[in-house]
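Yeah, one chain of the complex is gone here, protein chain that is, but the others are all in their spots.
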Amino acid sequence: MTRKAKRLYSIGAMLVVVGAAAGLVLTALSSSVAYFQSPTDLVKNVPGPTQRIRLGGLVEEGTVKRDGSSHVTFSVTDTVDSVPVTYTGILPDLFREGQGVIAEGTLGPDRVFVADTVLAKHDETYMPKEVVDDLKARGLWEDGKGLVKKPEETVSAAPVGAGS
Amino acid sequence: MIVEIGHFALVLSLSVALVQSVLPMLGARRGDQRLMETGTIAASGGFVLIAIAFSALMASYVTSDFSVLNVFENSNSRQPLLYKFTSTWGNHEGSMLLWVLILAFFGALVALFGRDLPATLKANVLSVQAWILAAFLLFILLTSNPFQRLDPAPMEGQDLNPILQDVGLAIHPPMLYLGYVGFSIAFSFAIAALIDGRIDAAWARWVRPWTLIAWIFLTLGIAMGSYWAYYELGWGGWWFWDPVENASFMPWLAGTALLHSALVMEKRAALKIWTILLAILTFSLSLLGTFLVRSGVLTSVHAFATDPARGVFILAILCLFIGGALVLFALRASALEGGGLFAPISREGALVFNNLFLTTAAATVLVGTLYPLLLEVVAGEKISVGAPFFDLTFGPVMVPLLFAVPFGPLLGWKRGDLLGAAQRLYFAAGCALAALVGILAYTGGTKILTAFGFALAFWLLFGSLTDLFSRAAFLKKGWRTGLARFVGLPRSAFGTALAHFGLGVTLLGIVSVSSFQEEVITTMAPGSSVEIAGYSLTFDRIAQRPGANFDAQAVHFSVRRDGVVMTEIDSSKRFFPVRQMTTTESGIWTHGFSQLYVSLGDPSADKQSIVVRIWWKPLVTLIWIGAVFMAVGGAFSLADRRLRVGAPERSRRKASLAEA
């Protein structure tokens, strides 16, 4: 084998590895990603039963029901439509009514969303980015003000410089 | 006054960095010793100034000086003292200050210990280091100044994010940054070589130990972060393929590749250009990680206060350095000299194989992390790429690499003997086969993938030790001579073996947990018990335990096996009134290498019972113990006499030349 042939072979081998990896990446991207949808999207276009969805919105007030075990149902709303969600397990510490939430899972045939993962905001000032973007796009959210329909929370002029 | 002195020191350090980014490089171009020397002084001085700034900020945290906005927003006077210290970097501004402190620290190390480096190389490296430093100092001062003041000062602060109120915060970020930022040295060396148009012999000798130091810290930092998330989030997961985690994992993969390619470069002067490219890529990935974490472009479970303006600034820094470095590489790489030749089957070949797979793996992680961003920009569609994607891509890429690991150290340089290496691995292969059969028998042939996973882990464990044992020749020369030879082996041989062994340990933990983990979610009330993995957990009582700045509701469990009490577990939920936040403190019992993990959910409406989630995690601790092995291996390698940094002392120069 000449040096040139050797070099060609090794380059060929590398291309095979990289190509295989690229193939893996492409198949995985087409089969195992989850799409972000708002309740309105989900009500309008019902996805297939196996399509993974990230459902984002606010936990609707008064809809959280625990049946006494680890099974929980609640509704996710974007203030226009809302979708009922069921979940088995422990909800995140910051899961609260009226707060942003992302539920990941699939939409069942009975139009009830079956979540296997529930992510709530991580600290007081955090809202899931997708939820904010979605609400913003539809004029339900303003930068610096939060949810438009939601009233201010402070009592009077806060001590100087408060807020983050 | 302390605050303002810190603030001034930070501004002053920016001016010094600006001087340092110009003068030494100018000196290097003209060969002017005087100008080059300013680099040494500026680098050390800059470090001292940033250290003053950092201490000043820390002092304001410890004394709860709420006239500093950053202190007001991220701490509280009732916090325990340790968290007052760690609050310093428990937020964006403070952690950026820690970031530049470490950057300046590494620059100062080069300045002080680089006496034996060729003067031009050292001057160029220090200038490049100063560019990075100046860019980030500017970023801090303009967009995230930790010294912003409040007047009048509020009486009480808003507390540190409760999730961060943990010893993990004391260890994880400093470690991680030492790793991330440590790669800047390799980057600066690469850029210096490109600017100078030549690679000195000292280049490779320097880059490898520095990369190794950074890699050791990054390994420990990631492992620590993983364990912290594991016990603090209460979800029982140790890795989520979350963008923030990937941001630290990509530099690790690239850094591991760099470590190995630098080895080839040092020993065989081959792969020079590739090594330079890898050095650039590794630090670029570190910068990318910084950008991803702080710009708020991604949704992550590991939150950081985010601000789009900052994101744009970091993006600009990112483009400037990565783009500039790659353009420079494209222009100058061809001017660099190529290196030695080797056959495909050789130590070099094995290391190339390692590099190929590690960089491919890093690329798949990169795609998985950035694809959602790109798709959102291009198509406006929002998707999330999670664990299933990485299981499908990263996993298959790693398998051939892991299989090949034991072969590498057994192959000779230049031309290797694959058959000979395979023969020496008989024992390891036997162990792997035994594991395969054993697991198949244990699971009744249902878990084929698991069995192969265990086999691969055992193959790694024993395969990585094979080199040590065959070099000591216990069998051929008897144990006495063998032991003497074993002790006399170069430390880097131990380093390699330990690091590869650690990889096997981690793999064993991962395979074991993902296949044999057991989980129970149930509602429990005082007196009730639940069975898991042969243990019986009894809910003894629930109690209120107030802490310094929180109230805890703790549940006491006792664990029995065959009626005998094995241990007691406390699991609690903490409520922090200042932030109106609740955190979960999971109760963990470590038994051997396995753990019983108890996490509390919400109480039922009548407060009589509570949702409890219990996991049995067999061999889970091996995941992190393996990382410790890897780091210890790195330390051994670092301690190898032949890897000591720097060239010989000048005084010996004449003699050595005569000797040669």
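Note that the chains are named A and B in the order they appear, and that numbering of residues resets to 1 at the start of each chain.
Keep in mind that, in the parts below, contacts are C-beta pairs under 8 Å (C-beta built on N, C-alpha and C of every residue); 3 or more make two chains touch, one makes a residue touch a chain.
Here is the rule we use: contacts and distances are computed from a predicted model.
Student: As a check of understanding, state which of "3-oxoacyl-ACP synthase", "Dipeptide ABC transporter ATP-binding protein", "Phosphonate transport system permease protein" or "C-type cytochrome biogenesis protein CcmI" is the UniProt name of the chain not shown.
Tutor: From the choices "3-oxoacyl-ACP synthase", "Dipeptide ABC transporter ATP-binding protein", "Phosphonate transport system permease protein" or "C-type cytochrome biogenesis protein CcmI", the unshown chain carries the UniProt name "C-type cytochrome biogenesis protein CcmI".
Student: Sort through B:474, B:575 or B:593 and give me the one touching the missing partner chain.
Tutor: Result: among the candidates, B:575 touches the missing chain.
Student: Write down which of B:25, B:97 or B:119 is the residue touching the left-out chain.
Tutor: B:119
Student: Consider the whole complex, including the chain that is not shown, and state which of B:33, B:528 or B:590 touches that chain.
Tutor: Residue touching the chain left out of view: B:33.
Student: Of B:21, B:64, B:261 or B:512, which sits in contact with the chain we cannot see?
Tutor: Selected residue, touching the omitted chain: B:64.
Student: Could you tell which one of B:172, B:208 or B:268 touches the chain left off the display?
Tutor: Here the residue in touch with the unshown chain is B:268.
Student: Just to verify: which one of B:201, B:434, B:475 or B:525 makes contact with the chain not shown?
Tutor: Checking each option in B:201, B:434, B:475 or B:525, the one touching the absent chain turns out to be B:201.
Student: Residues of chain B in contact with the chain that isn't shown?
Tutor: 1-5, 7-9, 11-12, 14-16, 18-19, 23, 29-38, 41-42, 45, 49, 52, 60, 63-67, 77, 117-121, 141, 145, 147, 149, 151-153, 155, 196, 198, 200-202, 205, 268-269, 340, 412-414, 485, 488-490, 551, 553, 575, 577, 580, 641-642, 647-648, 653, 656-657, 659-660
FYI, only the chains that are shown with their structure count from here on.
Student: In the complex, go through chain A and note every residue touching chain B.
Tutor: Contact set of chain A toward chain B: 3, 6, 9-10, 14, 17-18, 21, 24-25, 27-29, 31-36, 54, 66, 68-70, 88-91, 93-94, 102, 104, 119, 122-126, 128-130, 133, 159-162, 164.
Student: Chain A touches which residues of chain B in the complex?
Tutor: 69, 72-73, 150-152, 154, 158, 161, 163, 234, 296-299, 301-303, 305, 341, 344, 352, 356-357, 360-361, 363-364, 367-368, 371-372, 381-386, 388-389, 392-393, 396-397, 521-523, 573, 579-584, 599-602, 604-605, 609, 611, 613
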